[in-house]
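The other protein chains are all here in position, but one chain of the complex has been omitted.
And now, chain A:
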Amino acid sequence: MYRWDFSVIWQYWDLFMYGLWLTVVYTFGSIVLGVLIGLLVCAARLSGWMIFSLIARTYQEIFRCTPLLVQLLWFYYAFPLLVGISIDNRVAAMLTLSLYVGAFYAEIFRGGILSIDRGQREAAAAIGMSNWQAMRRIVMPQAFKRMLPAFINQSVIQFKNTSLVSVISVADLAYMAAVVNGQTYRPLESYTVMAALYIAVLFPLTQIADWIERRLRVSD
């Protein structure tokens, strides 16, 4: 029978907290950057300009069709050789996470906008609104409601995806758990605490997401 002993873990509590902090920073940082990228890519795809649309589409497919782990390794180890400058592992991590999630966000935004009936844009146009006014006042508010559940879902996945940055030695929660394990030889305790910390953050978030989703459904 295995004898659990968390007492050795508490000595390294600071490491776990620091790791968790970095995980949160990478998650929210990449979500913010990812939203900006997603908006830009979505706009490019809906612009009607063949060349913009094609570039945006290519970017999306590359990042959606390769594993995040592969992207992290490529950006950290391969990309610097290509451009001849070394990239800090934290920069590579943030860049890759943002580009990865941005590709998915763009698709969520695009799907939300395209799901709005064409008649809405026509009705807005018929009272003299410009394309931009129709987008901002009529299409976006409706599309926002529809894309929110998918957006939250993708963001929850993003939080978990940050654990992969440990492979390029970014000291996130997963990395720190490995460090603690190396110090204590207590993998069960180290990795259980890590898992518990992920749950502690994400469970409340998914509950809030469900609640928002229910609220939106009621108001429809």
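One rule holds for everything that comes next: a residue touches a chain if its C-beta (ideal position, glycine included) is under 8 Å from a C-beta of that chain, and two chains touch if they have at least 3 such contacts; residues count from 1.
One rule holds in what follows: contacts and distances are computed from a predicted model.
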Protein that the absent chain corresponds to, by UniProt name, given "RsbT antagonist protein RsbS", "NADH-quinone oxidoreductase subunit F", "Amino acid ABC transporter ATP-binding protein" or "D-sorbitol dehydrogenase (Acceptor)": "Amino acid ABC transporter ATP-binding protein"
Touch with the omitted chain, as defined above, among A:Asp14, A:Asp117 or A:Asp210: A:Asp117
Contact residue for the chain not shown (choose from A:Pro67, A:Pro141, A:Gly182 or A:Pro204): A:Pro141
Touching the absent chain when the full complex is considered, from A:Thr66, A:Gln133 or A:Thr206: A:Gln133
Missing-chain contacts mapped onto chain A: 117, 119-120, 122-131, 133, 137-138, 141-142, 145, 220
